[in-house]
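After the structure tokens below, expect a handful of questions from me.
Note that one protein chain is taken out, while the other chains of the complex remain in position.
On to subunit A.
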């Protein structure tokens, strides 16, 4: 109970400090945003489409586009809306199916589908997806028209036949198989990759620099005074550790839920994602406690904490993806807790893993946390026992 009182004071003091709140919550969120905007390019381009509502074939084209991979189709009512949205940059591209499309394709006319696109490479990529869908549809309609002309069947019956034949007739397809798994799957949200690395980077940074609170408490003489009350040194150490842990978990929860709500970040399966964060937070608070037992001044703790926090983050793949590391460096990286947690989130976010898939990472983190906490408590005990 007394340990909880000590932990609660830790949390209260941290929350009361404006600057620490900035570094604990706002700064990482900002970085998720900025880095996500700058580098998180793998999101789905938005394609607007306007098609006559009462023409079944036109609507069929819309459905086929919707079914296509790699684009995010949004239906608009009017042609000029689509064009305006593309001009504003709200859409990467737009497709306009003219009125009378059905009549044109079933009769003798020519249907011209207009494609509007923003300049740039993304427009070209979207163009190829859209063109492929439209080409396929055009082929289908052309075949139906030929069949209708040859047999005298009505167009819609001929179209049904064509679809039936197409399902059974041998066709040539190019089988594309990717070797290995994609490092960064196409459907990865633009902020997803950045979010987990910023989460880890900042939990660790905050925990290390948070050691200054511990040193400050000692310098103020408050720790000594706690020892003059009927409280064991072990309880004081436990309370401080719990306090640092609570701050780290609170930070993790705020960043995770904030990023999910504000940026739509996908953390993978919720339970393992949170457990992974909690295990990492436990380890980080162990490291912070050790720093608090070893550093002489709070300035020293902050300086060394920032340095170590950044170095571990960089080495552990919280700044640059581990996939870009050499084999040796990747092995070295796994001396940091970050690399293990990064692996865990990769498993959850990119490969849709579950709790079982990240148990090894959670295990390693908890083992590391236990070792650090034991070492820190022992050191702190000695410092307090004068």
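Simple rule for what comes next: a contact is a pair of C-beta atoms (placed from the backbone, for glycine too) under 8 Å apart; a residue touches a chain by one contact, two chains touch by 3 or more; residues count from 1.
In the analysis below, contacts and distances are computed from a predicted model.
Chosen from "ABC transporter ATP-binding protein", "L-serine dehydratase", "Pyruvate dehydrogenase E1 component alpha subunit" or "Phosphate transport system permease protein PstA", the protein name that UniProt gives for the omitted chain reads "ABC transporter ATP-binding protein". Residue A:220 is the one among A:132, A:149, A:220 or A:307 that touches the chain not shown. When you scan A:5, A:21, A:62 or A:153 for touch with the missing chain, the hit is A:5. Touch with the chain that is not drawn comes from one residue among A:68, A:233 or A:269, which is A:233.
Across the interface with the omitted chain, subunit A contributes residues 1-2, 5-6, 9, 12-13, 16-17, 217, 220-222, 224-233, 385-386.
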